[in-house]
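Heads up: the structure comes next, in structure tokens.
Note that this complex is displayed minus one protein chain, with the remaining chains in position.
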Amino acid sequence: MSAGATSAPRPSVSAPLSLRDRLRARRARAVIAQRPGPLVYGILTAVFVAAVFPLYWSFLIGSGDAGTINDQARSWIPGGNFLANAAKVLENGSVNFWKAIGNSFIVSTVVSTSVVFFSTLAGYSFAKLRFRGKKGLLVFVIATMAVPTQLGVVPLFIVMSQLGWTGTLGAVIVPGLVTAFGVFWMAQYISQALPDELVEAGRIDGASMFQTFWYIGLPSARPAAAMLALFTFITTWTNFFWPFIVLDPQNPTLPVALQLLQGNYFVDYSVVLAGVLLATLPLFLLFAVAGRQLVAGIMQGAVKG
Amino acid sequence: MSSPTLVKPGRSPRRIAFSQAVGRWDIRFSPYLYISPFFLLFAVVGLFPLLYTGWVSVHDWNLIGGQGDFVGVKNFAFILGQSQFWIALRNTFSIFLLSTIPQLAIAIIIAAALDTNLRARTFWRMSVLLPYIVMPVAVTLIFSNLFGDRYGLVNTVLGQLGFDAIRFHTDVVASHLAIATMVNFRWTGYNALILLAAMQAVPRDYYEAATIDGAGRIRQFFSITIPQLRPTLIFVVITSTIGGLQIFDEPRLFDQYGQGGANHQWMTLTIYLYNLGWGQLNFGRAAAVAWLLFLIIVVIGLINLAITRRIASNEGTRK
Partner (left out) sequence: MKPSRRKTTVVAIAGAAVLALIATGCSTAGGSTADTNKPITLTLATFNDFGYTDALIKEFEKAHPNITVTHKKAATSNDARTNMFTKLGAGSGLADVEAIEVDWLAELMQYSNKFVPVTASDTKNRWVKWKTAAATDKKGNLIGYGTDIGPEAICYRSDLFAKAGLPTDPAAVAKLLAGDWSNYFKVGDTFAAANTGSAWFDSAGATYQGVINQVKNAYEKNDGSVIATTNPEVKKAFTSVLTASKTLSSHLQQWSPDWTAGLANGSYATMLCPGWMLGVISGNAPDVKDWKIANVFPGGGGNWGGSYLTVPKQSAYPKEASELADWLTSPAQQLKAFANAGTFPSQSATYTNKALTGATNAYFNNAETGAILIDRSKAITVAPFKGVKYFPINDALQKALTRVEDGSQSIEDSWKQFTDDVKALG
């Protein structure tokens, strides 16, 4: 799974460069460092528009009324009904929007806390501790990353039914408590970021294994743990398939509640799309606060993952 | 917390021996203790369901009635004899390819654009990631609306330009394109950032050397950047295989009915699985589909792995 381009062969630069060559190299560097032209900004602007347009469209329709969607002469300036439509979503007794937000928050928080804790623990163990069978077990972890666990829905459903958990948040939380990816990610990070000497030093000072983990391992893993938490949170928040099967509209997570909007007897798209925006808002706020970290996380994942 | 004065000066030999024993046990068993929650939980919620799926798949098994007779491979034989299964397989792969190949191509272009000395770099990077935080259900509701057959925006615009309307909910390819667009909307920027990171890992002196040799930007892009990205591209393909072949949210919500179209135009394997299990209440057959899909994903994973190995070793020999 190594995606790192770091193992690439480097050109030999051992021969001393002539003055002329050095001048040319400096000029080359200057060429690379120069500001990009309008083409690059054009591409990026197009991407930006593509990213924002569907959301703008939702706002446009979501701020109109039931007729807006079929009105061929509608304007491109939003109307004034967004709050009214949003209120319709929130008041809709069969959609349970507030409950859905609360549930999604609980599920995503518990799942990401659990994933981060157990992944850090296991990742530290794999990265820094010596034990018999380590290599085999790590290969197992990596192999399970490719296992589509989502396909276990049939027996999971049977088991949840027998436990009487269907319709409860537990049924959604428990299957998400650990991920192989999390363990792999933390093991990768800790093995790089935490020098062996530090662990040794801790042990020599008489700290127990767990103290070493707690006071040395954990702090060093903090940046990666934060990333893992962020991504697990988003993945859990947006997850639909299993919650859709096992939860009922009475006690939904956000995606489960959201899909109810479309199927209503009267499909009023101004309300549907207002609901879409409302449902997007929490993650949008997260994005506003932690967007930089998300970008950094994805980019690190590529190099290290 | 504990001040040194509290520590008693003289410890009895027995206590020292005891604490040494504890220390040894600590060293020996802690590693296992730390990894055990993962393995135990994974065994319960990951491994067991997969194996149990196999068990269910060789039985008559009704959602309400529960376990019935052992039927051997009857469910598998039935599924493999169904044209619906093969259509679902076709749809799944078609949507997967339509959402992977263009996505990567565009992601590379975006990454290349981001891999320049931009003004407001963080803004651009964040803007490409924005769609990632919109949940698939929401993306699908928006795009299903845009792709409405008669009154959707896309067809309205096409009509104004004098083109025929595209029948997104009827034509196989059009429906796949529409669904692939939803996937691409959400993931292209994400993958662009992964590729951007890989681009930045390409040593800058390659480009300097190429510039000295008089190679233009375009030439550099194809002869240096793209080859260097190959491992990352494979990584992205592998990760999107696992998720992409299980696609459910987008096709499920593409129309009101959620069954993948009257002619199964966009019925994917996971939709088929769901219809069998929760529509026809036939868990035995649903489990058989789950296992078949599982096998397909594993096989493709292995092929991917083989290709990756091959490329890795090729690079090794070239060195």
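Going by the order they are written in, the chains are A and B; count residues from 1 in each one.
As a working rule, contacts are C-beta pairs under 8 Å (C-beta built on N, C-alpha and C of every residue); 3 or more make two chains touch, one makes a residue touch a chain.
Source: prediction; values computed, not measured.
Asks: Give the residue, chosen from A:Val116, A:Leu129, A:Ile173 or A:Val295, that touches the chain omitted from the document.
Replies: For the chain that is not drawn, the touching residue is A:Ile173.
Asks: Can you say which of B:Arg167, B:Arg204 or B:Arg309 touches the chain missing from this structure?
Replies: B:Arg167
Asks: Of B:Phe48, B:Phe93, B:Tyr151 or B:Tyr206, which sits in contact with the chain we cannot see?
Replies: With B:Phe48, B:Phe93, B:Tyr151 or B:Tyr206 as choices, the missing chain is touched by B:Tyr151.
Asks: Could you list which residues of subunit B touch the chain missing from the display?
Replies: Subunit B touches the chain not shown through residues 1-2, 19, 22, 26, 33, 37, 40-41, 62-64, 82-84, 145, 148-151, 167, 169-171, 255-257, 259, 262-263, 265, 278-281.
Asks: Mind listing the subunit A residues that contact the chain we can't see here?
Replies: Subunit A touches the chain not shown through residues 66-67, 69-70, 93-94, 96, 114, 117, 157, 160-171, 173-174, 177, 206-211, 214, 245, 248-250, 260, 262-267, 269.
Everything below uses one rule, namely that only the chains that are shown with their structure count from here on.
Asks: Subunit A to subunit B: how many Å between their CA centres?
Replies: So the centroids are 12 Å from each other.
Asks: Quick one: which bits of subunit B touch subunit A in the complex? Just the residue numbers, please.
Replies: For this pair, the touching residues of subunit B are 23, 26-28, 30-32, 34-35, 37-39, 41-42, 45-50, 52-53, 55-56, 109-110, 113-114, 116-119, 122, 124-139, 141-146, 151, 153, 156, 185, 189-190, 193-198, 200-209, 211-212, 228-229, 231-232, 234-236, 238, 242, 245-246, 248-249, 253, 256, 270, 273-274, 277-278, 283, 286-287, 290-291, 293-294, 297-298, 301, 315, 318-319.
Asks: Spell out the residues on subunit A that touch subunit B in their complex, using ranges where they run on.
Replies: Residues of subunit A touching subunit B: 1-11, 13, 21, 24-25, 27-29, 31-36, 40, 43-44, 47-48, 50-52, 54-55, 57-58, 61, 69-70, 72, 118-119, 121-122, 124-126, 129-131, 134, 137, 141, 144, 146-159, 174-178, 180, 183, 208-210, 213, 234, 237-238, 240-241, 245, 254-255, 258-259, 261-263, 267, 269, 272-273, 276, 279-280, 283-284, 286-287, 291-292, 294-295, 298-303, 305.
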